[in-house]
Every structure is written in structure tokens, then in C-alpha cells.
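Every protein chain except one is present and positioned as in the full complex.
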Amino acid sequence: MIKLNTFFETADKYAEECIRIRRDLHMYPEAGWTEFRTTAKVLEFLETEDFRAELGTDIINPDYVMAYPGEEELMAHRFRAMSQGADRSIIRRMEEKGGYSGAMFTVEGAEDGPTVILRFDMDCMGVDEPEDNAHYPYAMDFASKNAGLMHACGHDAHTAMGMVVTRILYENRHLLKGKVKVIFQPAEEGVRGAYAMVQSGIADDGDFALGIHIYPSDGPYTALAGTQTGLYATRKWDVNLTGKTAHAGGAPQEGNHAIMAAVNAISAMNGFLQDGRGVGRLNVGTIEGGTARNVIPGYCRFEAESRGSETVVEERIFEKAEGCVKAAAEMFGCEYEITTTGMSPAGGGDEDLAAEIAAAASELIPELEKTTPVQVNTGTADDFCFIMDRVHANGGKACYMSLQTQLAAGLHNSYYDFDESVLLAGVKACIAALHVTGTIA
Amino acid sequence: MIKLNTFFETADKYAEECIRIRRDLHMYPEAGWTEFRTTAKVLEFLETEDFRAELGTDIINPDYVMAYPGEEELMAHRFRAMSQGADRSIIRRMEEKGGYSGAMFTVEGAEDGPTVILRFDMDCMGVDEPEDNAHYPYAMDFASKNAGLMHACGHDAHTAMGMVVTRILYENRHLLKGKVKVIFQPAEEGVRGAYAMVQSGIADDGDFALGIHIYPSDGPYTALAGTQTGLYATRKWDVNLTGKTAHAGGAPQEGNHAIMAAVNAISAMNGFLQDGRGVGRLNVGTIEGGTARNVIPGYCRFEAESRGSETVVEERIFEKAEGCVKAAAEMFGCEYEITTTGMSPAGGGDEDLAAEIAAAASELIPELEKTTPVQVNTGTADDFCFIMDRVHANGGKACYMSLQTQLAAGLHNSYYDFDESVLLAGVKACIAALHVTGTIA
Amino acid sequence: MIKLNTFFETADKYAEECIRIRRDLHMYPEAGWTEFRTTAKVLEFLETEDFRAELGTDIINPDYVMAYPGEEELMAHRFRAMSQGADRSIIRRMEEKGGYSGAMFTVEGAEDGPTVILRFDMDCMGVDEPEDNAHYPYAMDFASKNAGLMHACGHDAHTAMGMVVTRILYENRHLLKGKVKVIFQPAEEGVRGAYAMVQSGIADDGDFALGIHIYPSDGPYTALAGTQTGLYATRKWDVNLTGKTAHAGGAPQEGNHAIMAAVNAISAMNGFLQDGRGVGRLNVGTIEGGTARNVIPGYCRFEAESRGSETVVEERIFEKAEGCVKAAAEMFGCEYEITTTGMSPAGGGDEDLAAEIAAAASELIPELEKTTPVQVNTGTADDFCFIMDRVHANGGKACYMSLQTQLAAGLHNSYYDFDESVLLAGVKACIAALHVTGTIA
Partner (left out) sequence: MIKLNTFFETADKYAEECIRIRRDLHMYPEAGWTEFRTTAKVLEFLETEDFRAELGTDIINPDYVMAYPGEEELMAHRFRAMSQGADRSIIRRMEEKGGYSGAMFTVEGAEDGPTVILRFDMDCMGVDEPEDNAHYPYAMDFASKNAGLMHACGHDAHTAMGMVVTRILYENRHLLKGKVKVIFQPAEEGVRGAYAMVQSGIADDGDFALGIHIYPSDGPYTALAGTQTGLYATRKWDVNLTGKTAHAGGAPQEGNHAIMAAVNAISAMNGFLQDGRGVGRLNVGTIEGGTARNVIPGYCRFEAESRGSETVVEERIFEKAEGCVKAAAEMFGCEYEITTTGMSPAGGGDEDLAAEIAAAASELIPELEKTTPVQVNTGTADDFCFIMDRVHANGGKACYMSLQTQLAAGLHNSYYDFDESVLLAGVKACIAALHVTGTIA
């Protein structure tokens, strides 16, 4: 307990720093795969001569990167990052490692012990932050300076917590058993980033996977659910059908009608939602095709997503939808391309580990007014499931902590905001969870 | 002209015989591919020691036979034929040649000249003949003795004409130039028989193709249109989809839904009717599938037909429909089978030849009150088009004579009947047409 | 406890009689709405001068009867019932009450107390019973004497238990508090019978609803689950589309294509399976339409069922499917008719009551080797849910006991059979459950 208290004391020391960091990150939000300034700030804060981040291809397998922006767009973001204070040499180090944002710090303990994967996500959303004094970040002058971008899902808070937790661990590493691999993950929105990180092997040796996410509480208090469960599998995918134009009046038989191919594919896809193994979802959310009413349309594109309460359910829906697109393309003589732009399996943390963490948190963290072992959020998804899956495959345990607080507005809403006292609670929840894993005695 | 008159005089001699033959055939109608008694009667009437029919595989290519009945059914029909007076030894000759009905007689002329293919069809329809004294065949006691079968499309008349024409040619063969190959074709209904005959090569040497069919006239007179044109291409096809049953409530994902496959195939097929090259038709006329409402259906069958004012239009519709079935089967994990049960290209006779025949008939045949070169019957089909096509491919000419008379009721109607005087007119029309070809001087 | 023991002792006295009754019922199975002999046998066994059954329209509201057979068919079944030993005067009494099968006996207690609805189902299935000595009923000479019909779902056992339970209650009615309304329900298969009974008002005064059903156990023992839960809502419905025939080649525009209407309706229906409130199911299990391939089809029929883990989910699927049929009929100028042939809401018993019943059964019934409070049978349906719903609406409690035993073959299988010792266990389970309700002290 003496050791543990040391960690909590260090946490208290960083309480204000954590808020300062969060506000800085909030002012400079960066979308998925472009978190260059955010990554730089993490490194600037944490790196010492003997404590160095792993970057890019060391922690990301390029073959599994989804929905990656074009090089021109990336360059523009790197320039903006530098113009907004990112250390030029860190940007250069990222470029040497394939250009990816994201980082991993490994804190090695003084004694043997378990390996814990501790993950924080960093990207923002495509939302305009309101210029309204009723909105706390604007009133307090730390609203987004990047038009069209905003931290409306709390990843600024998560990253700030991660930075402080990592510093605490590093400062007290002589008290640590085993090791903690802290992942600062890019591109959680759209479930794009975790897959490529897991495929690089960084979670292969994990005995525990821990994550944390701010969620709305159902009352005026700060609470912790030891773990989220029931996260849905999901996949985001784009379909591009290419046909052949022809004059619709004179020679319709010479065209390959891409809109008709899409119509038939979409119509058929709904035939595969029923599954005795769980609940499925499928949505074609956008469609666009053709150039003129008197021309057999030569292309049609649509954006879709599939979900499943079980991974196999989502997989079947996607495979069948893929088959429908392929078959409908054949029917109408079209070429097709299906691009997966994001993906996550179903999953959730372990209830036994969750119960222990909830009990420890309840006892150790005065900032928390309530704890429960489990939060079930039917229908939502998070690619932290990839990391949990990998650790589960090793026989390890996982916990995805739900840090609950009253929100000014819901997740993804432009008026989203939270009471910053939750930051310290979150840092301490991570310490409590590490305590349960045995990393901190 | 002296020679030609000889042929017409022989025709007059057989006028009553032709009526007698037609009534006999009318009493014993036989459906496509089971015209055993009909074939036997043709041979009994025509064969002499030196004038023998070709049968079965000599004139039919088994690889191209469509919608052929099962052996058990065929045996039953052979027995009925014999019980209704068919010569047992002729039935046996047919069996030795693969068991097919149908025959060809070749009348060789005394001098060189063109080769003419002259075709008559023999099969009846699946119609119950009315037992009603208002119906002439019943009142005159020659109504069908075979339940569910009736000559309601005049093929009894065509066969009778063919028998008499062949006899006339044979009796006057010393006056003939070139040769006439008289085909007694099985299975014209459902456009099933001509394809296999043409694929045996019997029309390959044809310089002319001639056929005749009774049609309604638009007034109280007997008329001849030198040729029909604008016959549509058609195909009759059956689709059989085989899926996998599963409990619809408990494990729908384990089933492969054959009805859904059919639904998607049929829905897509209609997307291919537009063609700048001509008019197309597609109809799914029947459907049947599944066993119980709470079981994912394991099979679904449907019967369809496609048509085209041009052969290429029908071919595209069928190929695309085939593609739709294949693709929809893939979508739903089903097996599929498409069976073509009948087929004919588009076509029609040549207008120049038709004009000559109409002119000759007008001059030579007093029984005809009107002649016109051409009859356009949009939307109907006849597999005589296969024979015309083959002769056209040789650079030959074709004519499909339309012998028009007032009908008691329309084609395929159970009250169908015609004035038997048209039989002699038809026989003479064939002689006139042969005269135009140069076979009869 | 003395009173309770009296009931159990009476039960032991009827152990063999219960088996005899079950075998008699098994020999003469009757399908839904035709349980005339079965009803007669119930009355013959139970009625005394002062203990009379209520019949027909007293307990069945004709406006809510679903999938009722035609009068001719019913008459044939009444004759068979009489020829197989049904008392003619009882058949006549049923006819006087609208002709329905089914009965209700009300056992009035000596003291005030709760009203308990106790329901047993009576109908058989459309299954041929195997003539195979490996099949116990055949070997023991009590296999079905009614071709194509068999008790393959245990309703013979349920009815036999119900008869014996009712006799026990009647014999000990001086020891009873409140009253027990014993319902012998027709037409449970296809979820057709309970709706009309509940709509007659007979369950309106229920404080408790009890039912019992034999289910497979997962080991070689007899067990009782206090209640089933998670029964799905379901509906069985037939669609009949009437179009207009026309010649598919000549005048397709004059037809109204009933198969195309069905295709479009079925295709669209699958668009409504996703529901955040629960799991849905939809199956078009059979289809049939059209008469000939060259005719625009004038009719198409299909049989479907919908299900939902929540009643509202099923209701939405059915309403939307109904809308799809209506709309597709309009598209293609067809008339439509949708007939509901069976229906049940979702539901299940109360877990607190179930726990008490399980505890009591465990203590009181030596024949039971295991008890658990709850059995969840995802995806199955039973129209006992209508009765539970009505009692719940009164603020009452419900329990649908699952009497588990090893089966020779699964429910609805033609080799279905069970160890008859389960009959006595079931009778006693009913007594134990009544004890928990307070009816038996």
C-alpha cells in the first residue's frame, strides 16, 4: 500500500498539469491519421534520454492501415502541426518511420511481473466547435483553432490522462513490476487505427489490456464502471461500381447500368440480417451516381456499415453484402471495388477483472462517487476490441473502463464538454486498475 | 404449263382423301415428341418399295433435342399409338433410330434442279376438345379420342396436306427438277423440334425452304399470304434453384433461401428489356417453392420465356436473365439449373420470293380469293425459322406461307376449327410455290 | 402441510390412470380445432352432476378464432370422433355452443383465495407415426390410428395431466382456497387457439396463470424449470395476390403481374428487420403462382411468418410487411388479401414466482432430480403468452413450467417419445405450483 500511495501522490501533483495539457490538445484537434502535433506533444512531454517512444512502422503494420489520407493531405497536416508548435525533429522522426502518427512508450518495472497494454486514443471529430460563451471551452478560450475539427468525444482528455499516467509510471518505475506498454493510438474514430497496431505485434505479449473512455453518467456524480461489455463488431465500407455509359434512348443495350447494379445489390443485402447467433445491423447511408438523366449511368458509389453483437454475425453480413455487390455487378456488367475504411470486432472486458477494478477504485479513489463492475452499451463500437481480442487470445484479461460524468451535451455533439475534475479521477482509475493487475503492488 | 397442270390435276384427285386423312389425324392427336401414330400413318400412306422415309437419328441430332419426355412416358405413347392402329413394324423402325417421332421423304426429280425443304408440323396441343354439337369435329364424329389432347392449331391439316403433296410429287416425280425434301416435324408447339432436325444437317443443302400454316383471315374468304415475316425469336426456359433448409426462427443463418434467390433474380431480369435493336419480351409465368412457413425454403422453381423481334435482342435478354439467376444463386448460396425447353430464332420469308409465289398462286389456284405477298404477325414465333435461317445461310430463299381462312375460334382455342376446303387450297399453294422455285416447270 | 399431502396422495392414486389416459389420447390424435374426441374424453372423465364443463362460445370468442377449418371438414372430424368412442351427447353439446372443441372446468374452493388459470393444450401435429417396433408407442400398441396425425409434441401428456390434476382438485375441493379454472385449449400448434379464449374473458379474473410443457432435458434425469421465459412473439400469415392474365408476348400491358407484385413485396419486406428494441425474424416459406410461361400470371400466393423477441418488434415487422404487400399490389394493379392464421405475443413467466415454485417442487416432489427457476428458449413461441399477458395486465403473476425429461427424439419429430413416469411428476408439479399460489395451503 505504501507503494501504491506513492503513485496516487504523484497523480495529485499532476492534477493541474493534466488540465493544462487537455486544454492545449483541445485547441489543436487533429483528425484520424493526422495527429502529428498531438503525437509531438506526447513525446515532448514524456521523452527523456533513456525513455523514448516507438513510432510509425515499429508499432503500425502498414498492410492493415485503413482509410489512410493521401500524401498531399498528410503533408498539409504536418505543416499545420509545425505551425502550431509541434517539434520539427519529432515530425521528422515520424516521417522516417513511414509518416504515421501515434506512439508507444514502454515503462519497464524493476521486478518481474505482468505485461499490461494501456491504450489511449488521440483523434478528434469533423465537427465545428461553437463560438458561444455558453460553451465552456470557448468561454475559457481553449476552443478549437482548426476549422471543422473538434474534440467532441473526449480523446483530448484520454490523451492527457495517458500522458500523465505514463509520467507517473516513469517517475515511479522502480516500484513497478513487469511492464506497461502505453499506446497512444491514432484514428479511433471510424475504427481505423487499432487494427494496424495490433497487426504489428505490439499487443502479442500482453497479459492485460486496459483502456478508458469518458461516458455520460446518469446523474450528477462521477462514476466508474470497471469495464464496458457488449461492444458491437462493426465495419465501414465503401462500394464503387463502374459501368459503361450509353445513350439511354438510342442504345441502352450498350450501357452497363451502374445505378441498377447498386439498386440490386442493396436490395439483396437486406436478406442476410437474420442470425440465430446474435443481432446484426446494415445501413447504406449514402449513395451517389450518374451524370445525366438521358445517359445510362457509368458509375454509382455508396457508403455502408455493418454491425453485429457477435463478430461472426457482422462478418456474415459483410461477406454476404460483398457477395451481393459482386453478383449484382456481374448481372449488370459492372466492375466493383469494396474498400473497408474501418473495422472492429465485437467484444468487451472480463467481468471478474472488472469487479476487482471496481472494488479497488471504490476503495482507493475519493473522487469517484459510484462504481459498478460493468457498463453495457448496446450497439456502440470501439476498436480497442482488437487489443482486447489479442490479449484474450493469449489467455490474458481485459478491462475497458467507463469513466462516467455529466456531460454538457452528448458524445459527438458540438456542445460536448465535461467537468475537468474527471481527468484526475481517470488517471487514478488507471493506477487502481494497474494495481489490480499486480503491476503496482 | 402442261407439266404444272398435271400436278394440279393429281391434287384434285386427292381432295377427298386429304379430308379423310385430316379427320383421322384429328381423332388421334399426339403431343410433341410422341407423334408415333401420326408418323406411322404418314409412312403407311407414302412408303413404297422404292420410296422410304428417313427416321430418327438420321434426321434428328439427339444433342439438340429439347424438352424430351421420359422413356416411360414415351413407351406409354407408343403403346397407345399401336392400340390406335399404328403399324407395329414402323414403331419398331422408329425405336431402332433412337425412338424419335418425325420423318423425312426425299422426292428426287428426273432432271437437275434446286433442292427444296418443305416442312409440315404434326403435334397437337394440351387442350380438351369440347363435346358439343356446335363444334364441327364433335358433330361429325371425328373429335379427339385422346383426353386432354386436341389439334387446336391445325397441325392435323398441315400433316394431311404434307402427305398429299408428297404423294403428288412422288407420282409425278418424272416431271420434277432437282429434289424436294419433305419434313414431317415433331414438337413444333413449344418450339422444340426444328432445332434438332436442322442440327442433323438435313437442311444444309437447301436452296429453298417452304412451309405453310393455317391462319385466321380477316373476312369470309380463303387467302394466301406468300410469306409470314416478323416472327419473333423466342426461348422457353425453366429455372430450378436449390438452397438449404433451416429453421427460420432458430438458425436462419444456416439456410440458403431459395425463394429469396428467385425473388432477386426475377427482380433484376427486368433490367435488360431495353434494346435499340428491337423489341424484347420477358415473362416469368409460374413460380413454386418452399414447404412450410417456418422453414427457410430449400428450393424454388420458375418457368419463363423470352422473346425478341430480333434474335440478338432475345439472346441478350436470355443471357442477362441467365446471369441474373447465376448471380442471385451466388448471393444466396444456392445451386441453380436453367433448362431450355424450346427455342427459335427470329425470322421470316423473303419478300421477293413471297411476291412471286403470291402472284403464281393468284393466277393458278381458283380456290384462293385473295393473295398478298406478306403477312406480318408481330409477337408470334415458329421454329420453322431455324430451317429458314439455315437455308438463308446457304444463300437460299425462304417462304412461310400463311393460308388464311375464317376460323370457328382462334388458334389454341378448344373450339378451333376451319372449313376443310382449305386443305386442297393448301396443297395447291405448295405446288404453286414449288413451281416458283423451279422444281416444277 | 397435511392438506398438501392429501393432494399428493390423491395424485399417487391416479398414477396408472394417467398413463392409461395418455395412451388412449395418443391413439386418437386430433389436429387443432378438431379435438372433438379429446374434449369428449375430458368431459367423460371429469363431469359429475354438479361439476360441469363450459364449452364453445362460453369460453371462445368466435371473432378471434384463427385458421378455423371449413364446416364440411369439421363434420368429418366429429363423425370420426364418434366412431372412435366419443360420447354422442357431448358432441351435440359442443355443436350447441358453436361447434368448437375445448373445455373449461372451474373448481371452486371452500374458502376465499386467489383465482388461478391452469392451462393444458390438446391438439396433435400433422406427422405420420412410424410403424417401427423401436418406437415405444407402436411396440406397446398405442400408436396413432389417425393417418397423418400424431401427438409428437406431448399434448397428449399435457391433457392427461390436466385431467388428473382437475380430478384431484375436485376430489379435494373442500381443502381448496379460491378457485382454479382449468382450460383445455384447442389449437396451440400454429398459435391459433389461446387468442379467442382470452378474448372471451375467461382469464380476466386470473391472479395467477399456470401452464406446463414437456421439454427435453440435457441429461438422463427428470427436471423442472419453474418457468419458461423469452418466448418470442409470432404471427403466421398468408398473402394472396390477384392480378390479371394477359398474353405475355402480344399484350403484356394488359396484364397485372401477380408474381412481380409478390417479388417486389418480398424484396421490400426484408428492409424492416432491424430494431433497437429487440430481435426480429421474417420468413417467406412457400410461394406458388401462375399457370403458364407465356401468360402474365394472374395470381401468386405465399405463406410467411414473423417473430420478435419483443411483441412490438414483431408487430412492426408484420405491419411493414403488410404495407409492402399493399404497396406492391398497387404498383402492379393487383388485389391482395392477408390472412393471419396464428398469433402470439412475446412473453414468459415471472422469475420470482418461478423461484418459489422451483423451491417448492424441489422439496415436495421426489420424482424430480433437478429444479431451476428459469428456462430460456430463445426463438420459440407459445400462445400461452396471451393468457400470461392477460393475467399480467391484472397485476397477476405467471409461470410456464418446463417439465424436462430425456426424449426419444426431438419435439415435432415422428420418433418423439418420453418416459411416462414424467406424467406423475407433471401432475405433482401442478400441485406444488398451486401450493405456491396459496390455493392449496
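Just so it is clear, A, B and C label the chains in written order, and each chain counts residues from 1 on its own.
FYI, a residue touches a chain if its C-beta (ideal position, glycine included) is under 8 Å from a C-beta of that chain, and two chains touch if they have at least 3 such contacts.
Since we're looking at a predicted model, the values are computed, not measured.
Engineer: Consider the whole complex, including the chain that is not shown, and state which of A:Ser362, A:Thr380 or A:Ser414 touches that chain.
Structural biologist: A:Thr380
Engineer: Can you tell me which of C:Thr38, C:Asn264 or C:Gln375 touches the chain that was removed from the display?
Structural biologist: Answering carefully, the residue with contact to the hidden chain is C:Asn264.
Engineer: Looking beyond the chains shown, say which of A:Met27, A:Ala103, A:Ala225 or A:Cys300 touches the absent one.
Structural biologist: Considering the complete complex, A:Cys300 is the one touching the chain left out.
Engineer: Among C:Gln274, C:Thr341, C:Ser362 or C:Asn394, choose the residue that contacts the chain missing from this document, as touch is defined above.
Structural biologist: Residue touching the chain left out of view: C:Gln274.
Engineer: Please output the residues of chain A touching the missing chain, sorted low to high.
Structural biologist: Residues touching the hidden chain, for chain A, are 232, 234, 236, 247-250, 252, 259-260, 262-264, 266-267, 270, 281, 283-297, 300, 302-305, 307, 378-381.
Engineer: Suppose we count only contacts with the excluded chain; which residues of chain C make the list?
Structural biologist: On the side of chain C, residues 248, 250-254, 257, 260, 264, 267-268, 271-272, 274-277, 313, 316, 320, 323-324, 326-328, 330-332 touch the unshown chain.
Engineer: Can you list, in ascending order, the chain B residues touching the missing chain?
Structural biologist: 267, 270-271, 273-274, 276, 279-282, 378-379
Keep this in mind: only the chains that are shown with their structure count from here on.
Engineer: Computing the C-alpha centre of each chain, which chain sits at the greatest distance from chain A?
Structural biologist: If we average the C-alpha coordinates per chain, B ends up farthest from chain A.
Engineer: Specify the chain with the shortest distance from its C-alpha centroid to the centroid of every protein C-alpha atom present.
Structural biologist: Most central by this criterion: C.
Engineer: Centre to centre, by mean C-alpha position, how many angstrom separate chain A and chain C?
Structural biologist: A distance of 50 Å separates the two centres.
Engineer: When the C-alpha atoms of chain A and chain B are each averaged to a single point, how far apart are the two points in Å?
Structural biologist: That gives a centre separation of 70 Å.
Engineer: Would you give the residues of chain B that are in contact with at least 2 other chains, written as numbers and ranges?
Structural biologist: Within chain B, residues 248, 250, 252, 260, 264, 267 contact more than one other chain.
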